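All protein chains but one are shown in place.
By letter and in written order, the chains are A and B; residue numbering begins at 1 in each of them.
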Amino acid sequence: LSFSYSWVFVWEKGYQETDSVVSSVTTKVKGITVTNTSALGLRVWDVADYVIPPQGENTLFIMTNLIMTLNQTQGYCPELPDKTTLCNSSEDCTAGYIGTHSNGVQTGKCRKYSASVSTCEIYAWCPVENDTHLPRPAFLKDAENFTILVKNNIWYPKFNFTKRNILPSISTTYLKTCIYDPKTDPFCPIFRVRQFSGDGSFVCVYAVQGGVMGVQINWNCDLDKPASHCVPKYSFRRLDNKDSDHTVSPGYNFRFAKYYRDTSGTDSRTLIKAYGIRFDIMVFGKAGKFDIIPTMINVGSGLALFGVATVLCDIVVLYFMKKRYYYREKKYKYVEDYELGVNNTYGTQS
Amino acid sequence: LSFSYSWVFVWEKGYQETDSVVSSVTTKVKGITVTNTSALGLRVWDVADYVIPPQGENTLFIMTNLIMTLNQTQGYCPELPDKTTLCNSSEDCTAGYIGTHSNGVQTGKCRKYSASVSTCEIYAWCPVENDTHLPRPAFLKDAENFTILVKNNIWYPKFNFTKRNILPSISTTYLKTCIYDPKTDPFCPIFRVRQFSGDGSFVCVYAVQGGVMGVQINWNCDLDKPASHCVPKYSFRRLDNKDSDHTVSPGYNFRFAKYYRDTSGTDSRTLIKAYGIRFDIMVFGKAGKFDIIPTMINVGSGLALFGVATVLCDIVVLYFMKKRYYYREKKYKYVEDYELGVNNTYGTQS
Partner (left out) sequence: LSFSYSWVFVWEKGYQETDSVVSSVTTKVKGITVTNTSALGLRVWDVADYVIPPQGENTLFIMTNLIMTLNQTQGYCPELPDKTTLCNSSEDCTAGYIGTHSNGVQTGKCRKYSASVSTCEIYAWCPVENDTHLPRPAFLKDAENFTILVKNNIWYPKFNFTKRNILPSISTTYLKTCIYDPKTDPFCPIFRVRQFSGDGSFVCVYAVQGGVMGVQINWNCDLDKPASHCVPKYSFRRLDNKDSDHTVSPGYNFRFAKYYRDTSGTDSRTLIKAYGIRFDIMVFGKAGKFDIIPTMINVGSGLALFGVATVLCDIVVLYFMKKRYYYREKKYKYVEDYELGVNNTYGTQS
């Protein structure tokens, strides 16, 4: 028992006070890709185009696929066909109706959406977005070659200990060329987007529908050792749901718009439904340092446990052994009441 | 005493090691609203228009009211009238002066703001924004019908335990129609904006001036039980100040601009002072799991407390009872000094 407690005390650092990490993260993405489609022609995409919002913080989004709806203006147009919007006559439509998945407010008219299909007319940003067919392979599938530099500054307030994930031992020239690798380059803070899909599913899964990837930086540190032993440990985890049977808005996407105004003052916009990878940089960890208080508490508890040994011995000797009556006689002193002359068992346990 | 300690040990889970939650949140808003004003005409607002910034993270902003200043260009115009900007002649104005609430830099001239009022001229984005009158009721008051889907993925690193707030027991069809309700649908992660104003004050208070609402997700889990017992608990709390007597920028608002460039290359912008509800999704919690170390520490402490009983008994018997001299005689053995033959009280306490 005493051995195991000593082990616990030393191994689990029972003599240390602990503190939680306070962290700040900045990120920087590098990479260029080119697309060539009939709708958009030859087009180059750089950081300012695909990182949204442009400032990389704890959360960084890289667009890998998109549905662009050009030249939307406020006006009247037929709704996207689905169960609730199909109509044969204006009687199927309700003026003023807005459904959960509506793109606008119904006017009460029924209008041709295509040669064969009619849907309720709406007032909306027209034409409405048609997101039934996602580009496959992903429009910006070459995003897998982009690199992400993660800068992380941590602080343990209680010990006033700070450190950066760009370790002092790392040279500037190394940083210009290195790519993180758990075995060969565990302290290089530059990641390639492709790396985050362990099973090579980047192009097929991630890039098309998007996803959320956790980049976990673990700063567990024993501050009784030199500061150079306190180093970050990176790990990765997919945060959105992989199960295909749970498909309420699978992957990761959001909509945003670029607004334009022509010379006549008419507003128009380009609506973009952006699919891509959101990187959540999650920093956690605990630091420990020798401190007299937890030491005393744990030593105290440990001693109390040692006491158990004595108590257990006594119990065995006094209650379970054959000769227990004999030991009991020796163990307890019976105090004779000097007034009544009667045996009295205040019997202080000796 | 021993009973109470056992209770503490079991009830407060003294035998468990704990860990803090690491969390990732994504959000998605749905809803459409229509406005009809003389200035803007009939206009439909969708997600890309009122969610700013477009990507919902831990923090999500839904615009409910706004002051739009159209067609601002850099130029000269009279400042907004207030105590410090009113003037009778150019002598009341100081060229180059910029006050705390200025919209631009003063040129030193005095200029007519309206038929009756003159103010100092400034170089600024002109015309300057006039935010003295807020639209009442709120411009986008129908925002109360919008819905917010909150997806939350948590992780307890020490136990390598992950879970999502969309529980495995929830079906996809349920998710398509459910709305959170503390009693009937406590695990539905979809909220209606209206819900966040318990007292029905949405349209009157929140929507007009904006506010900050905390959506708290509590993941306190006992991991000794099956994982299915670890479920999120939602609660809501208003984070901005409700007291009307403390009105330094009450509610919640911020300014942003949409930039345009006409064919002659002149920059113009639409300045928007956006009022609305900022939702801060705050995830917290602790998980506990049986572990030998805290168990030993707490058992140790507990045993030491049992020891108190013995010590207290002794103290009572030896110092406070009438017959204390008699017990003391029995309790202590006086060691006779075999050299001097004198009573000596090394008296080891037995």
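By our rule, a contact is a pair of C-beta atoms (placed from the backbone, for glycine too) under 8 Å apart; a residue touches a chain by one contact, two chains touch by 3 or more.
This one's a predicted model, so the numbers in the text were calculated from it and none came from an experiment.
Of B:16, B:103 or B:152, it is B:103 that touches the chain left out of the display.
In the complete complex, the hidden chain is touched by one of B:20, B:71, B:84 or B:195, namely B:20. Only one of the listed residues, A:30, A:112, A:136 or A:225, touches the absent chain: A:30. Looking at subunit B, the residues touching the absent chain are 5, 8, 12, 14, 20, 52-53, 59, 61, 74, 98, 100-105, 123-125, 212, 214, 216, 218, 237, 239-241, 246-249, 252, 254-257, 259-261, 263, 269, 271, 278, 280, 282, 284, 297-298, 300-305, 307-308, 311, 333, 335, 338, 346, 348-350.
Contact residues of subunit A toward the unshown chain are 20, 22-24, 26, 28, 30, 32-34, 42-44, 46-49, 53-57, 147, 149, 151, 153, 155, 157, 162, 164, 166, 168, 172, 175-176, 258, 260, 262-263, 268, 270, 292-293, 296-304, 307, 310, 313-314, 317, 323, 326-327, 330-331, 350.
Please note the rule applied: only the chains that are shown with their structure count from here on.
Rotation angle relating subunit A to subunit B: 120°, from a CA superposition, given to the nearest 5. Separating the centre of subunit A from that of subunit B, both taken as means of CA atoms, is a distance of 18 Å.
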